[in-house]
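Only one protein chain is missing from this complex, and each of the others stays in its spot.
So, chain A:
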Amino acid sequence: MRAKPVIAPILSTVAALAAVLVVPPLIGSGADDGPGSQVRGLRVMVPNSPGGGYDVTARTAAKAMEEGELARNVEVFNLPGAGGTVGLGRLVSERGNDKLVMSMGLGVVGSVHTNSSPSSLQDTTPIAKLIEEPDIVVVARDSPYRTVADLVEAWRGNPGAVPVGGGSSPGGPDHLAAMLFAKGAGLTPKSVNYVPFDGGGELLASVLGGKVAFGVSGVGESRDQIEAGELRVLAVTSAERVDGIDGPTLTESGVDVEFTNWRGIVAPPGISDEDQDRLVELFTALQGTEQWRDALERNGWTRAFQTGDEFGQFLADQNDQVAAVLTELGL
């Protein structure tokens, strides 16, 4: 009837461990703003699972802030769901919380539409756009397509037989890039045979194995395969060529399209102007740290710093653009 004495300690150890390990990421570390100019106790929400783009950006920024002694105890936590809109909903509901920001990007703009999310990015306080990352159009080494012109010709001839793979679900960056490319090449987006894959990894495998005719993905995910000669880049989607990637821009290849994926930081609504300024300052200071500059180079990210209202305007423009493309597709 009675528990042996051994058991209670084990159970309580496990329970204590559970408390220690589970609770801190979920409950805020509270207001422990000490003296000095360092920001303390900032929490960065990643509306995506660990290992994804927003996650890497957030963790890289947090690490650079700590090493650059701009902030202390920056905590990154994940609240994944519905392409980032679950996290967005949470952020919007944390009205006035000046210790919370969210790492986000173009994908969230699309998800707001495809998921009919009740909260939108217009409800948040814009802080800063941090980076841009162009997409690339890639094919396997032994693909018959040597140039964008080859590809477009085949694509126009029979869109269904030229499946294009992307690492995001409909409404996500790779999907938008593929659709804009198609539009620029004179195809109706609805005729495009877009095959969504679960993240960049599965997509790359399909491109390498020749399962899809070509892939549209972020530069960073495939840099190594390109260097090893297993993938060929037909074009980059940005306005300018990308360092270290041997490929023309789409515009140079005769398809008048410019597209870049981007990531940035937003804060909850209803925070005071001083708090907004303080966060903007923090991320401005981040730009100056050596750690951040190293990280940009290492990940192949382009610096695209923009803050406050300017960033807010950018968000609104992006929202309109995405809405236009998705409406045309009937999503």
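Operating definition for what follows: a residue touches a chain if its C-beta (ideal position, glycine included) is under 8 Å from a C-beta of that chain, and two chains touch if they have at least 3 such contacts; residues count from 1.
Note that contacts and distances are computed from a predicted model.
Hidden chain, UniProt protein name from the list "Biopolymer transport protein ExbD", "Tripartite tricarboxylate transporter TctA", "Cytochrome c oxidase subunit 1" or "4Fe-4S ferredoxin": "Tripartite tricarboxylate transporter TctA". Only one of A:Ser120, A:Ser206 or A:Asn319 touches the absent chain when the whole complex is considered: A:Ser206. Contact with the chain that does not appear here is found for just one residue of A:Arg40, A:Lys63 or A:Arg293, A:Lys63.
Remark: the residues of chain A touching the chain excluded from display are 1-4, 6-7, 10-11, 14, 17-18, 21-22, 25-26, 49-52, 55-56, 59-60, 63, 77-83, 85-86, 89, 114-115, 117-118, 160-161, 163, 169-171, 193, 195-196, 198-199, 201-202, 204-206, 208-209, 211-212, 223-225, 227-228, 230, 294, 298-299, 331.
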